[in-house]
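What you see is the complex with one protein chain gone and the rest in place.
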Amino acid sequence: MSPPRLQVACAGLGRMGKRHALNFLEKVTRAELVAAFTPDDAEIAWAQVHLEPFGVKLYKDYDEMLLQQGLQAVVIATVTTVHAEQAIKAIQADKHVLCEKPLSTSESVSQSVVTAAAKKPHLKVMCGFSRRFDASYRDAMDKMESGMIGRPSIFRSQTCDVLDPSGFFVAYAQFSGGIFVDCSIHDIDLALWFFGQDSQVKSVVSSGITAVQPDLRAHNDRDNAVGIIEFYGGKIAYIFCSRMMAAGQEDSTEIIGTSGKLTVNTQPVSNLVNIYEPGGIRREIPQNYYGRFREAFEREAKEFTDCCLDDGRLPMKLSGAVQAVKIGCALQEAMISGKKIWFDTTGSRMERAQM
Amino acid sequence: MSPPRLQVACAGLGRMGKRHALNFLEKVTRAELVAAFTPDDAEIAWAQVHLEPFGVKLYKDYDEMLLQQGLQAVVIATVTTVHAEQAIKAIQADKHVLCEKPLSTSESVSQSVVTAAAKKPHLKVMCGFSRRFDASYRDAMDKMESGMIGRPSIFRSQTCDVLDPSGFFVAYAQFSGGIFVDCSIHDIDLALWFFGQDSQVKSVVSSGITAVQPDLRAHNDRDNAVGIIEFYGGKIAYIFCSRMMAAGQEDSTEIIGTSGKLTVNTQPVSNLVNIYEPGGIRREIPQNYYGRFREAFEREAKEFTDCCLDDGRLPMKLSGAVQAVKIGCALQEAMISGKKIWFDTTGSRMERAQM
Amino acid sequence: MSPPRLQVACAGLGRMGKRHALNFLEKVTRAELVAAFTPDDAEIAWAQVHLEPFGVKLYKDYDEMLLQQGLQAVVIATVTTVHAEQAIKAIQADKHVLCEKPLSTSESVSQSVVTAAAKKPHLKVMCGFSRRFDASYRDAMDKMESGMIGRPSIFRSQTCDVLDPSGFFVAYAQFSGGIFVDCSIHDIDLALWFFGQDSQVKSVVSSGITAVQPDLRAHNDRDNAVGIIEFYGGKIAYIFCSRMMAAGQEDSTEIIGTSGKLTVNTQPVSNLVNIYEPGGIRREIPQNYYGRFREAFEREAKEFTDCCLDDGRLPMKLSGAVQAVKIGCALQEAMISGKKIWFDTTGSRMERAQM
Partner (left out) sequence: MSPPRLQVACAGLGRMGKRHALNFLEKVTRAELVAAFTPDDAEIAWAQVHLEPFGVKLYKDYDEMLLQQGLQAVVIATVTTVHAEQAIKAIQADKHVLCEKPLSTSESVSQSVVTAAAKKPHLKVMCGFSRRFDASYRDAMDKMESGMIGRPSIFRSQTCDVLDPSGFFVAYAQFSGGIFVDCSIHDIDLALWFFGQDSQVKSVVSSGITAVQPDLRAHNDRDNAVGIIEFYGGKIAYIFCSRMMAAGQEDSTEIIGTSGKLTVNTQPVSNLVNIYEPGGIRREIPQNYYGRFREAFEREAKEFTDCCLDDGRLPMKLSGAVQAVKIGCALQEAMISGKKIWFDTTGSRMERAQM
């Protein structure tokens, strides 16, 4: 009698995987979490307590999970290195896919997911850029589209994590693709969203330092970096990424148009509380991206579910995720080489000997 | 196989009733909306579209609804004048009750609900003061309880609605109990929460004006009013209520302690967007209390459900709702009479001839 | 050859006296500080270092100072108890007068200064309500006068000092007139300014506590108090005064009109710096009223000088200062007696036996 619910599996039960699994289990009334995969024993143990009792079947083999009867969609939240492979397998098994960003740390591998998806146009395949589901970013987009700021021309955005002195990010740098691919991918995706998905990158250049984690250099990574992305047509995005914030997560964006400006989170807050105490007035801010974007992740899960069930239109094209990886990789390369990297209007790398 | 869900009915499908019904239908995974009551044809028509298709049985007779097989809980969102009667009937029918505020515009009628509930201690009976479920108020309470501001001593709070030029509030004033009972009841409840539920009121005094709606005077009401509530033990709450705001809903609170202060929403915002335009920098704010407290209402529904299913402890005592009505009525009376009203330490009215 | 400068004397060299003296010495190019009076040896010693070398003649006798050749104006910054007497003497000696607030802690004594000044209409006699010279308050007034908020109807204002654990305020309470006369006098003056100087008070009521300084009770004073002032014509001011702030000076004001609202300093700041640190984002705020109003005091000195030299019009009438004292005294009395105090439309106290 009750309406059908989307049968969802979750691949990966690490930090984000747990959150995705619980969101689909508890927050998405139109979805049913029916399966979860992880090769990790500790994660299996966690799932035996938090998922299995609610009817979620657990797998240590991804391919086996895909065979589960009735499964309709897979959320991929494993390590980035297997995103593309698992996404392609799920597509081939005729499942809708919500894949954590990035598709891959390589442009060509990312493109292979798009190619696979193109062969199954009835499937919903989305790369989860959570900020697209954030109420404030959406409000900014609505305002921009209403003409409130004229033509968007300069875009500033930053993804800045709180300092984690544990050394986690040094280990993580081995497979993260680097700070521009891991952090700034969000800002790049936002730039493509606000400037238009068909914006063509013209050049990138960047610089980075290791202010607190010199060991990152062993992995060709940095802990603070800035970059400039020029687009054809007279648009510029400039970005900052950091893993060194003291106060908390500081992800903020400015969209500067010819007749106005919109900002998102340039005055971060956790909530509506202010603390008056000796030393002044203080407000707390979220300590990580999930504190900032929790609601966006929930909305992402709901809207993905709605799209799958109702054959709706996804809020963004999968090909944009390839473009974002391409720009992120170029920024990372420019940071290490010191070179400015140029693209022609078809998107191909261009050597400018004279530069 | 899936866990049991609380079988809930919603009485009243007006502005708040619709919201409660949809919250239980769509947002509370552990509850199932199974019935709804309204005597109003237009509301029935709405429910035939939005509720009935999802298995919700509709009633035009409240008593009949209470007889529905398996019903476990009732949400009462009808007009205030029938809150108490319907709550008592539900209690007598052995249903858990979540009743919109206020229980009644009369202290004695409100008390009759408490008396009825006291006879059925296994039932969860709650008056829905939504701000108790707001993340920012809860954060402020946690911080106060951690000792961050010393002993709370002065409490300022306001409930200020946006100007509604339609004349709605003039008609509404006939049965709302007046601005202190309708609006300030939230601030009074917050004062009792932050000062402690056993705080004893010592005196109230207030003043009001009709700045934009002179017709309110016909119903002994005002559109702007301020009041002072003294509590025994050296604590003072002062409040402001208004139906004349230009920018939007402005519900804000300050808790001033002997060594610090906490504020909630003294800088209202809708979201994290700022608009830079000729004339300066602007931020939008919620246009009504639901825009401000939507999440709190959802959390209220969820926590009420959890309490019912798990025999948990409600976050507040029902008797506090009587105390709030008592203080609200006294403020309303003081505003009309011009008198200061005194209470002795047992809570009884005291005549101070010399005052 | 250079234009004539106003010859000014400063009476009193305590905390504010020193500031006034230095302002006239260093900041007012059209004035010349030529004399200073104080009965206090320590203050004389200070003046021998900071004033005498720049041509300022020092006096231990006020009357003698008034005889100094060429003296044109006197700034009175002595203890409140001698303000009126010294002002009257200066007026009688044909000097312009800038008197620190309040004229006196008594309405009738304050009135005697107005009466004396009325006999010398060519003199500029002003009570120094510094906030009238603050750029933000002036901007708010300009905006209100331009019609930006419709008809001002509700006025909220507070003067809140940082906690001074030294016990200074207990001793000071003996002659300050109490917290409403000492602190709130500014808020009352602002209410009279924004509501119109001819506003007639209808009633006052107030409540106070001693949250941190119980010894204030010996002087019939309190450390935190709130009050309501009703004016004839449907206007209400409500105020809060405190000597218990943790973060710093918090003097803020809201002017609520029928179609908009203006606020002044509801988000206090010292400057434009924000500090991001573990625990969140912090801004410092001024630690005392001089930190908040330093520029206003300088502007007050300059404008008073200009008025004297150019026979200009003072920005406010002296009689307003009497009205402010009257309301402040009534609030103080109401706080101690618990009574609500009524006034008829001529400003006379009214007994309302029935109240």
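By letter and in written order, the chains are A, B and C; residue numbering begins at 1 in each of them.
Please note the rule applied: a contact is a pair of C-beta atoms (placed from the backbone, for glycine too) under 8 Å apart; a residue touches a chain by one contact, two chains touch by 3 or more.
Because the structure is a prediction, the values reported are computed rather than measured.
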item	value
Touching the absent chain when the full complex is considered, from B:P4, B:G70, B:P121 or B:G280	B:G280
Touch with the omitted chain, as defined above, among A:T210, A:N288 or A:S319	A:T210
Residue, one of C:I154, C:V264 or C:I327, that touches the chain absent here	C:V264
Where the unshown chain meets chain A, residue by residue	149, 151, 153-154, 156, 163, 203, 205-212, 224, 226-228, 230, 234-236, 238, 240, 242, 244-247, 256, 258-261, 266-267, 338-340, 352, 355
Missing-partner contacts on chain C, residue numbers	1-3, 26-27, 29, 54-55, 135-136, 139-140, 143, 148-149, 259-278
Chain B residues touching the omitted chain (full complex)	245-248, 250, 267-268, 270, 275-285
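Quick note on the criterion: only the chains that are shown with their structure count from here on.
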item	value
Chain whose Cα mean lies nearest the overall Cα mean	B
Chain copies touching (chain B, chain C) - same or different residues, decided at half shared	same
Rotation angle superposing chain A onto its copy chain C by C-alpha atoms, nearest 5 degrees	180
Computed distance of Cα centres, chain C from chain B, in Å	41
Chain A-chain C separation of Cα centroids, rounded to whole Å	57
Touching two or more other chains - residue numbers and ranges from chain C	245-247, 267
